[in-house]
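A single protein chain has been removed from this complex, and every other one stays in its place.
Moving on, here comes subunit A:
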């Protein structure tokens, strides 16, 4: 089926056959048989231009990633080593700084807080966002458009615009400096982009499928969760991945919403280590490296969806 539906995107006529031949070909090449394979050769050859591109990309990566490599190297050194010779390399791999981070500072609690905020916010969003987007799309008519535009307006409202009244309100109702407050603010902030993303995708979901389910006696709620929601998986994964990073990495919202009565999030905790007179550089470097690990894991695990998800987001924007 697939071989007939993919007509002409490469110079190789039957891409699949070429792939399955791959191992065989390698063996033959190694044996020294110089068989001319016009189609395959086109793909194998490295042109000068391509190698130059590779070199430039690799070089730029090293330049941009330098601060992180630097922090990683410094996180194994002591405070005096860092200040005496800032460009020195660690003489030994010592995890003392990491151990101290967990024993002497609020870092463990801050990590837990960050995890709670990120996970709870995402769980709630994944339930209420697709439902809302589905509702907006299926109400139809003018109210559909109005709701959509209302949510879209949220994209143009940065947190700074609404933070003073939010702090005021949370102070009044006693939620200030709780994790709940951070979660609620995140929920509101993520709505605009989420609705945009989900709505553009739901437009492509055929109504007939839902009607069939309803004829079979399923209620609206069940139809949604059992029929529509599974079809939204590509958007959901894209949404979860990009937002998990932005919640994890966020600094401004927890900085405003959490005062010293809370251990804060990782970023807030690191910020508090930057004292006015002396900063604990070695701990800050270690904390910075630790906070990167979950992001890298999330990215590595979902890399494929990441790049696809970006494409989904780009289609409509």
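Criterion: contacts are C-beta pairs under 8 Å (C-beta built on N, C-alpha and C of every residue); 3 or more make two chains touch, one makes a residue touch a chain; residues count from 1.
Rule of thumb we're sticking to: contacts and distances are computed from a predicted model.
Not shown: a single chain whose UniProt protein name, out of "succinate dehydrogenase", "TAT-variant-translocated molybdopterin oxidoreductase", "Sugar ABC transporter permease" or "Monooxygenase", is "Sugar ABC transporter permease". Within the complete assembly, A:184 is the residue of A:184, A:205 or A:227 that touches the hidden chain. The chain omitted from view is touched by exactly one of A:117, A:179, A:258 or A:284, namely A:284.
Interface residues of subunit A facing the missing partner chain: 43, 46, 49-50, 53-54, 56-58, 60-61, 64-65, 67-68, 70-71, 82-83, 85-87, 128-129, 131-132, 134-136, 138-140, 143, 147, 150-151, 153-169, 184-185, 187-189, 191-192, 195, 217, 220, 224, 242, 245, 248-252, 255-256, 267, 270-271, 274, 279, 281, 284-285, 288, 291-292, 295-296, 299, 303, 306-307, 310-311, 313-314, 317.
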